[in-house]
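Left out: one protein chain. Kept in place: all the others.
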Amino acid sequence: MGNQLFIPILALLLLAVINLINDPGFFKITLGTNNAGNPVLSGYLITILDYGSELGILAIGMTLVTAASGGQDISVGATIAIAGSAMLRVLCGGTSRPTELAAPIFVAFIVACIVGMLCGAFNGMLVAVFKIQPMIATLILFTAGRSIAAWINNNELPIVPDPKFSYFGSFIPGIPIPTTVFIVIACVVVIALVLKFTTLGLYTQAVGINEGASRLNGINPTFIKFLSFVILGLCVAVAALIKVSRLSTINYSVIAKDIEMDAILAVALGGNSLSGGKFNMWASILGAYVIQFLTTTLYKFNVQSDALAAYKAIVVIVLVVFSAPTVREYMKQLAKKVAPAKKEVA
Amino acid sequence: MKNEKSKSGFFGRMNDTNLLLTITIVIFFLMYIGAIVFQGGGFTKPQMFFNILNANAALIITACGMSVVMISGGIDISVGGVVALVSMCCAVYLDHHDGSVFGSILIALGIGLAYGLVQGFLVAYLDIQPFIVSLAGMFFARGMTTIVNTAPFNVADEEFTALKLTRIFIPGMGTTNKKGIYVPAYVEIGVIVALLVVIILFAVLRWTRLGRNFYAVGGNKQSALMLGINVKKTKFLSHLICSILAGIGGYVYFLHVGSGSASHAMGMEMNAIASSIIGGTMLTGGVGNIIGTLFGVLSLSTIQNIVSSAGLDQAWWTGITIAAMLCIFLLIQSIVMAQKKKALKA
Partner (left out) sequence: MEENRVLEMRGINKSFPNIKALQNVDFSLNKGEIHALMGENGAGKSTLIKVLTGVYTKDEGTISLDGHGKVTIHSPQDAQKYGISTVYQEITLCPNLTVAENMYIGRGDAKLTNWKKMNEDADRILQSLEIPAKANQQLSNCSLAVQQMVAIARAVDMDCKVLILDEPTSSLDEQEVEKLFGLMRDLKSRGVGIIFVTHFLDQVYEVCDKITVLRDGKLVGEYEIKDLPRIKLVAKMLGKEMDDLSDIKGEGGTYEGPDGDEKVFEATGLQSNAGIKPFDFHIKKGEVNGFTGLLGSGRSECVRAIFGADRVIGGTVKMHGKEIKISNPLDAMKHGIAYLPENRRGDGIIGDLSVKENIVLALQVLTGFMKPFSKAQVNAFADEYIKKLNIKTASAETPIKSLSGGNQQKCILARWLLMHPEYLILDEPTRGIDVGTKVDIQKLVLELAKDGMSVTFISSETDEMLRTCSRLVVMRDRKVVGELTGEDLTQNKIMSTIAGDK
């Protein structure tokens, strides 16, 4: 357990040191007021905590999907667009510039959850029942998702009139800590409770490690895989709430763009095998914040947002190359060769 | 020598590749006839058909490469990214560095070659999942495109523009317009390239040792190894061919649009995969046909044309139709194959 947290913590320290050298004031947190005159904390650390929230929440579901199915869901960005669009549709009632909310925020959020879980169920069905590889199965929504999202709102970009809605993605008046931090804490508490009070963790790992043996022990592997996708769907809905709330509107082609890559990266950085099996949820979540830290750092070095993907792709390749069995075997042999040579020298 | 398998019926007797190819061609003709009947007008003119070819030459080329990888049991989702990268690099080279058309073609081939070498090596010799590798490849390409040049722009190079505007007239297929002037039918250079690629690849897959090895490796890796085939090399070459074709496809795309942009060929990988699958290439490998892929591209663009002329010309319908078609064909494949298995077992 502790072993797995080592990688993300090391990466975190590395990034921290780089940033400290580059800018000694990197970790400074100041209390100021925002446009609305509310007291808010600001600083790079706060930015990382705030903007890493969606990723942290997605990492929860992605970890389960990876562990159970041995594959990843690449449709999360697109399904965030769908869930977010559904939420806007309910809030604005189909008009693009409503003067008041058509439905309570709570109702809209429930609808988003249902939509998110339906998307998850669709992916889960293709993977668990039709036995299509997870990445191919989720490729369908990956492509269609943003179009579906646009279709839900007739390609209009409705703006939520109620300022209360924007609290979820920014600050609640009087509280200087970003609301997203509380949402993440809530999600983490929920998943911690689920893992503690159900056998989900045990079942998921058992299915991911040895599907046949799990079946002989009375577990239904099809259902567990399906369930993991549905849970990811729920995480997507929460992430969508934050994303949409940040702008009080939506941009179908840009919202949560490339987030699937970051979510997969978070799972991998957490030391979890991308081919399924054992997982460490907390390492994944920590991994998510490391990714956000990396993103913030890259921004600080004046990397454009569109170019970020190129750098992260390199990180992914380095990670998978070093975790590839063939490479590990080779390194072991290399270590063996080097070790006797050292002895001779000694 | 009586045919002992006559009991397995039509599905059973046919070879998988031909069975799926037949389904595709039949569906294409039905769709085209449907389009003529319901939409009339445009679809009866030969130029309508040639326009489909003109607009999709690049897709035909990349989809052919995709088919090769899929037949060998892999996948490559970086092709769209590569196309965008090629178009941007060539555009920058031509306009900002005053390069020659010949040089730009070399650049396109070079990018494809580099991608093929790296991705092929990682997949074949390090045994990393092709999906993860090419996912990273896709993000890298998109990121690099922005790094090369952020803003999209049209190429003004004269030599290039001349090439771009070159039209090859097809005798006897023209129509007379309302003013009574004869308008000859034409195709662009890209179409010729695409057709050449189709013919060459068809021959390679059908008549060469390498081509048959692709099928063998996709059909059953283990068996292929036992039969004396170099599986790693075969996989490597499949990725190499796919990426080089993505490079060529990128140039043809560039030739068609005449501009460089980071948002070029968005989702092209999906179209290529969808075309291959619609054309009867099995996701699981070992089954597929280049002619089928050609028809896959044509089916896809015909249905897009139908959708847009049916008044559903909003952008999102394209994505939704493609995803829906992909989904349907995936299910058809799994049902037909399951049916066939059943017929053989009985």
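So that you can tell them apart, the chains are marked A and B in the order they are listed, and the count of residues begins at 1 in each.
Just so it is clear, a contact is a pair of C-beta atoms (placed from the backbone, for glycine too) under 8 Å apart; a residue touches a chain by one contact, two chains touch by 3 or more.
Computed from a predicted model, the values in this text were never measured in an experiment.
Q: Out of A:A36, A:L202 or A:V254, which is the one that touches the chain we can't see?
A: A:L202
Q: Looking at B:L227, B:A310 or B:I335, which makes contact with the chain not pictured?
A: The one listed residue touching the chain not shown is B:L227.
Q: Based on the whole complex, identify which of A:A36, A:A213, A:V318 or A:M331 touches the chain you can't see.
A: A:A213
Q: Check the options B:T22, B:T150, B:T208 or B:S263 and report the residue that touches the missing chain.
A: B:T208
Q: Taking the full complex into account, what residues of subunit A touch the chain not shown?
A: 196-200, 202-203, 205-206, 209-210, 212-220, 277-278
Q: When the complex is taken as a whole, what residues of subunit B touch the one chain not shown?
A: Output for subunit B: 1-5, 8, 12-17, 206-213, 215-216, 218-220, 222-224, 226-229, 286-287, 344.
Rule of thumb we're sticking to: only the chains that are shown with their structure count from here on.
Q: From the C-alpha centre of subunit A to that of subunit B, how far is it in Å?
A: Measuring from centre to centre gives 32 Å for this pair.
Q: Can you tell me which positions in subunit B touch subunit A when the two form their complex?
A: 75, 77, 122, 125-129, 131-133, 135-144, 146-147, 150, 262, 267, 270, 273, 283, 314-320, 322-324, 326-327, 330-331, 334
Q: Please name which positions on subunit A make contact with subunit B in the complex.
A: 71, 74, 126, 130, 132-133, 135-136, 139-144, 146-148, 150-151, 155, 252, 258, 261, 264, 274-275, 304, 306-314, 316-317, 320-321, 324-327
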